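Note that one protein chain is taken out, while the other chains of the complex remain in position.
And then chain A:
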Amino acid sequence: LALALSRPRGEDNIISEEEAAQYDRQIRLWGLDAQKRLRGSRVLLVGLRGLGAEVAKNLILAGVKGLTLLDHEQVTEESRRAQFLIPVDADGQNQAQASLERAQLLNPMVEVKVDTDAVESKLDDFFFRFDAVCLTRCSKDLMVRVDQLCASRNIKVFCGDVYGYHGYMFSDLGQEHHYVEEKPKVVKGSNEANDGPEAKKRKVDPNETTMVKKTISFCSLKEALEVDWTNEKAKSSLKRTPADYFLLQVLLKFRTDKGRDPQPDSFAEDSQLLLQIRDDVLETMGLSSELLPNTFVSYCFSEMAPVCAVVGGVLGQEIVKALSQRDAPHRNFFFFDGLKGSGVVDYFGSK
């Protein structure tokens, strides 16, 4: 029996036969209650390139109430080839608008909307109408601002990007995120006289489970990106820190400085700049450039489709988890290295 953590946001509490049939295989995984919470949730998705399209697909298939696709950019040949929602004759159209039809067809039961404004131009209260916000291809400043705005209102915040073979996602689920985990029910042992040590062993009934309520807290994006590496504790944890964290800092700085991501057409110039930024960023943090060897520049240009699929899958599932309030969320970064095939979850921020 599910413990009601908060009333499901669904306007009506009944699952239709159509939904039951379509969502059958996922209801069998995460349960009816989780599905209802999803069905009452509205999500804002910013950025409809490779990663954005993957997240859009995953959320629409999952059956959220509404998904708003926000993107101010226009379709180019390059952007069209990066994702599967935009039709071939859509060059020049708005990216979100061009993605709408195929996105909607993925699941007619979801309200898919389009917003062609630049996210920077949106006022605070625009974000308040959503239960979760997912930002891709956004500047660091924008992400920090939106995160600050939303987390205190219990709006779940997610960020993610793909740079060549690398990708990351970040989440801020607020100071108090409540969720449940399904655990097997513990049953009392039998009353046999000569149980001996057996009596101490807790028996588990494989056929019955119980829901355990949990709470977890997250720090802000600002805190996560402004870790102080000069203190001893941080320094000693460096060895176990994925280099991807520093790569992310470098790429966010590049994006801020150049207003775009590294592009293959400007490989020579951009690689130079990346190395320079790497030196600057790590120096500012009081760290050695060796943490991020030069080779990184070869592998962070343009979005690779399979990397978008992996990061979009993990990110999509985290959004589903947060909205359905079921299962422990990853806290608070996920880094994927497509060269190694490694995917790590790590925490950055105040403990």
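Here, a contact is a pair of C-beta atoms (placed from the backbone, for glycine too) under 8 Å apart; a residue touches a chain by one contact, two chains touch by 3 or more; residues count from 1.
Keep in mind that, in the parts below, contacts and distances are computed from a predicted model.
Think of the chain that is not pictured: of "SUMO-activating enzyme subunit 2", "Small ribosomal subunit protein mS39", "Immediate early response 2b" or "Alkyl transferase", UniProt labels it "SUMO-activating enzyme subunit 2". Within the whole complex, the absent chain has one touching residue among A:Val46, A:Ala62 or A:Leu323, and that is A:Ala62.
Checked against the full complex, the candidates A:Ile15, A:Leu149 or A:Leu225 give a single residue touching the omitted chain, namely A:Ile15.
Of the listed residues A:Ala96, A:Val112, A:Val146 or A:Val314, the one in contact with the hidden chain in the full complex is A:Val314.
For chain A, the residues touching the absent chain in the complete assembly are 13-15, 20-30, 32, 36, 50, 54, 57-58, 61-63, 78, 81-88, 102, 105-108, 164-165, 181-184, 203-204, 206-209, 239-240, 264, 301-310, 312-314, 316-317, 320, 327-328, 330, 334, 336, 338, 340-346.
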